[in-house]
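As you look at this complex, bear in mind that one protein chain is not there, while each of the others sits in place.
Chain IDs A, B and C follow the sequence of writing; residue 1 opens each chain.
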Amino acid sequence: MAEKPVSEYRGSIHQQQKDLMLDWYQHLDHAAETGDPPTVSMMISGNCVELLEGFGAIPQYPEVNALQLAIRHQSLEPILAAEEMGYAGDNCAYVKADIGCMLKGITPTGGRLPKPTLVLCNFVGCNTYVKWFEHVAAFTGAPLFVLDVPFLRNDTPSQADIDYVVRQLKEVVGQMEELIGRKFDYDRFRQSVAYSSEVEDLWSQIKHLAKNSPSPFDAYFDAITLMGPLYVYRGKREGVEFFRAALNELQQKVKAGEGVYDQERFRVVVEGPPPYPYFRTFRDMFASWKAVAVASTYSTVGGLWEFGFRHDAKNPFESVAMHMLAQNVTNRNYLQRYDQIRRYVQEWNADGVIIHFVKSCRLFSAGQGDMRDYFTKQLGVPTLYIESDLEDPRYFAEAQTKNRIDAFFESLEHAKRTATHAVGA
Amino acid sequence: MTYVTSLPPAQGDYYFMKEFERTFDSLYEGMQDLSFAGVRRWKELHPGAKSVAFFPVYAPVELVHAAGMLPVLLSGAGDRLDIQHADSRFGSFICSIIKTTMEMAMTRHLEPFDGLLFSSICDSARNLCFVIKRNYPQMYVDFLHLPHSTSDSSVEFLEQEYHRIIIELERLGGAPIQPAALRHSIALYNIQRSLVRKLYELRAQSPHLLRAWESYVLIRSGNFMPVEEHIEILKQALDYLPTRPGKKRDAIRVVIEGAFCEQPPLELIRLLENAGCDVVEDDLAIAQRWFTDDVPLSGDAVHALAESYVHRSVYSSVRHDFSKPRWEGLAEKVRSTRAEAVILLIAKFCEPAYFDFVLFKKKVDEMGLPHLLLEFEEKLFTFDRLRTEVETFVESLVFD
Amino acid sequence: MPLVAGIDCGSGFTKALVAAQDAPGSDLRILGRGRARSGINVDQAAEEALEQALVGNTRSDLSYIAATGFGRYNLSFRDIAITEITTAARGAFFLFPRAGAVLDIGSQTTRAIAVKDNGRVNTFKSNDKCAAGSGMFIARAAKYLEVPLEQVGELSLHAAHAHPISSVCAVLAESEIINHVSSGVSVEDILRGIHDSLADRAGALLKRVGLKDELTFIGGVAHQWGMVRALEQRLNVKVNVAEDCEYVCALGAAVLGLRRLASRN
Partner (left out) sequence: MRIAAGVDVGSTQTKAVLIGANGDGVKVLSRSLIDTGANVRKAAEKAFDECCQAAGIAQADVGFVVGTGYGRYNISFGHTQMTEISCHARGAHFLCPGTRTVIDMGGQDAKAIGVGPSGEVLDFVMNDKCAAGTGRFLANAAEVMGIGLDDIGPLSLRATRPVKIATVCTVFVESDILSYLSQGKKPEDIMGGVHLAIAKRTMSLARRVNIEPLVTMTGGVARNIGMVRALETVLGQKIIVTPDAQFMGAVGAALFSLEKLGESFESSVWREHAVSSRD
């Protein structure tokens, strides 16, 4: 465990991202103070942040709070507080951390979080979210709207699915008009959808830059830092500016032939959320092998854009519905996730797949053994399966995790060396 | 599975009594049988007919029945199948019923079935659906999205969803589902559900006439035989039970809540009773009491089913009506059965139940009722731990 | 003057306590205690323990025998069987009536019990998940650290900087200890870390059942002063420890036995 952390790419966009997020937290603090702007609690996955723009409202993301706490090593206290009131050891720790914070008045930044104007449960595939937001509403007394997004059980959503979601989106608009006492600004909504499609285009280009070797950024660890703005500012001009700058900076790196690591040794695809309480430790375990993630499923929870989908200002409601139904990893079925990873491995030219099982999230984790089976036995792709949690520090076993990761890359190393021997012979 | 139908209908006579007492055990064997001999027998009797199994909790069995198929509940393998393969597909912290169901598939125990139906109860069950779909492509495996909301658009959506399922069933069965047939099926299941409701009423009124494990067996066994047969059994039970000898005992009236999907071993239900609890309400057979009222036979049958689900289904931890909180539903149960305590019986790793526990507990505390949280797994062989907790709970209520 | 016996048929040891009530309504007076290895035959162990506890009296002098503990049903000559949770609450209440909560850390299970003001169990919670919270865990850690179990409590008192154990699984916790050791943490600091972590977990259980300002600590681990200190500091409550804490359940059984006896005649 004595290895030096290998330093990875830190560009100016990382600082810009911090500023943007701080700015957002300040707005939330202001909202807590004055009730303005109105805020809406939402789930990251398949979020319809564009709709909020039509009211000049801003989103609150309990997940973001939870992960910020974990990354700052502050998650255990609220988790224990929630367990004291009866939440089970095996309940999602995101929920426990979030509820615990509400009870203890803890926030990641120390600033305050407002009581949401509306708790909008856009649960896409995550049944835990239905409970989570029901509890948030019960504890805060805020009004709850459950936007029932049919799970994607076939390749594409049916017209019935789309109509159903569109109808509900319009019901949400109606309810928000009552709650906020302001008319829905359709043009502003459409403008926001237009910004989103721009951002999505830039983001998609960034994702594709990882096809270069060396990859200019880590599509797991670095992608996560870029995800904040993606969810909070996607429908805004600031978002467009930020991602234009990001794309620019990363393109420069590609031109200069710079990568995350001076000599990129391994390219992997990562499935599953990271262990936020040990984010740095975990990253260093890959850094010590100069292993870069060229793609990750976790960076597509909020939306899956690298395969072409964009919001469409010509049909704003339909495209928002489409995004919620079919263009985020959590509402797509398990086999579609297999296929997404398969494409990453092949088109992004990866050496193997890392599956990180997190006990909190059964949406991600239930069945990952079968996923592993598909990749190792059916496709012959080297796959590593490790377990911990995304929020609860009590489930990260450093020695075991490092041991498995080292063993995995030792075997990849061996495979490469024998391969070169073969070539040499 | 024709247990009781072979009996003389003469009520109250000794022979009938003896026979009926025995049926509890034979029914139990029937529902425990992992070779699904009953299903195989049914298929032999109905050449070419298909059987569709459904994962808990609720499924529109009427559609399956109307398609001339036998709907069967997948309720895990309990303690009757050792896991020797499934851990390779489903990791830690996943509930047992998911793993035993996967194990059943991997050991060819699901062969009697031509189709599997899953629904939107939880993330683990949902993923299981698609894992099985990948591994058994020859089988019809479908996922039913049951709305988590009760708006009119939800009814409209579910109606469409049912039509989608109907098309799949018709493809599987090779014949269209006739509206008349569907109405007939709905009528049958209405009868079954009303009889089940009566049985629960009887037990709540006089628990000494019907032990919890007996009503459990009587009702859940209906998931493994044609509904027509089950209706006969229920009728005879309702005729016989009031005349059954048995005396009231000094016990605490409890409501059991939380075991709506994975099932506790029968031994555990017996244990509760032996420790001094009279179970006057439970959600162990919730799927057979799904609608608070009959599904209307007038108008469009598919619409009637969808509308009944959205507006007239009973609460459960996996069925949400945000205008009527589930904990209020629990409170109603407690009041209507004059229960003195609540036992929250939760399957290990059952996240929906874990979450509801928090708000159920809050409500029960407000009502000033004692409660006990018991965690179980379908696979249990020793019960000392649980027995100690249940007995302590009872002792804390009876000892002065 | 009726004699009653409480017999705690634990998995490791069988403990017997004989008590007398001098006058109706008066509190009971403890006459004697005895213990024996449980082994396979519960009756045999119970008789052995009872023999010592009778201090001169004979079995025939006993008017009531209440069995408790893991093997309570295997005791053939019992008048009643009561769970060790109920008897722990009663026994603790008899000794420290002001304590609203009882913490029992045995070799396998850790239990938090909230006690009503009449000695009845209000609610209770066991460490169904967190196995690292059990006495057996300390025993193993001690073994691994090559420290005699008797010294664990004392050593932990001399810790400079406690190194907490975070894992909830006993096995993961053990590998954490291994890591601490290999990174050169002192035995004292590790042991105190274990005690602190156990105290935190016990605290979580206690808060779930309701912890007030006073707590009675029973079970084998109650002998470890480091653990007692950890509880006092982490939960800042008054912690009572009876000098014969392993007899608390037997005592509670005797108390309840006496009540049953009174209600019988």
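Rule of thumb we're sticking to: a residue touches a chain if its C-beta (ideal position, glycine included) is under 8 Å from a C-beta of that chain, and two chains touch if they have at least 3 such contacts.
Please read these numbers as outputs of a predicted model, since none were measured by experiment.
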Shown chains that the omitted chain touches within the full complex: A, B, C
Cross-chain touch to the chain not pictured, restricted to B:Leu34, B:Ile83 or B:Leu202, is B:Ile83
Option touching the unshown chain, where C:Glu51, C:Glu154, C:Glu174 or C:Glu232 are the choices: C:Glu174
So which of A:Tyr261, A:Phe317, A:Phe364 or A:Tyr385 would be touching the chain we can't see? A:Tyr385
Which one, C:Asn57, C:Gln108 or C:Asn122, makes contact with the chain that was left out? C:Gln108
List the residues of chain A that touch the chain left out of this view. 1-4, 288-289, 359, 369, 372-373, 376-377, 382-383, 385, 387, 395, 397, 399-400, 403-404, 406-411, 413-415, 417-418
Using the document's contact rule, name the residues of chain C that touch the chain not shown here. 11, 40, 42, 70-71, 74, 108-109, 131, 134, 136-137, 140, 144-146, 169-172, 174-175, 178, 181-182, 187
On chain B, what residues meet the omitted chain? 79, 82-88, 91-92, 377, 379-385
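Here, only the chains that are shown with their structure count from here on.
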What are the mutual neighbours of chain A and chain C in this structure? B
From the centre of chain B, which other chain's Cα mean sits the farthest off? C
Per the C-alpha means, the centres of chain A and chain C lie apart by a whole-Å value of 47
Chain A to chain B: how many Å between their CA centres? 37
Measuring centre to centre with CA averages, how many angstrom lie between chain B and chain C? 41
Considering chain A alone, which of its residues make contact with at least two other chains? 86, 90
If a residue has to touch 2 or more other chains to count, which residues of chain B qualify? none
Where on chain A is chain C touching in the complex? 1, 76, 80, 83-84, 86, 89-90, 393-395, 397-400
If you look only at chain C, which of its residues touch chain B in the complex? 70, 82-86, 118, 120-122, 124, 126, 128, 256, 259, 263
Any idea which chain B residues touch chain A in the complex? 87-94, 98, 120-124, 126-128, 130-131, 133-135, 142-145, 147-149, 151, 153-154, 156-157, 160-161, 164, 318, 320, 322, 325, 348-349, 351-352, 354-359, 361
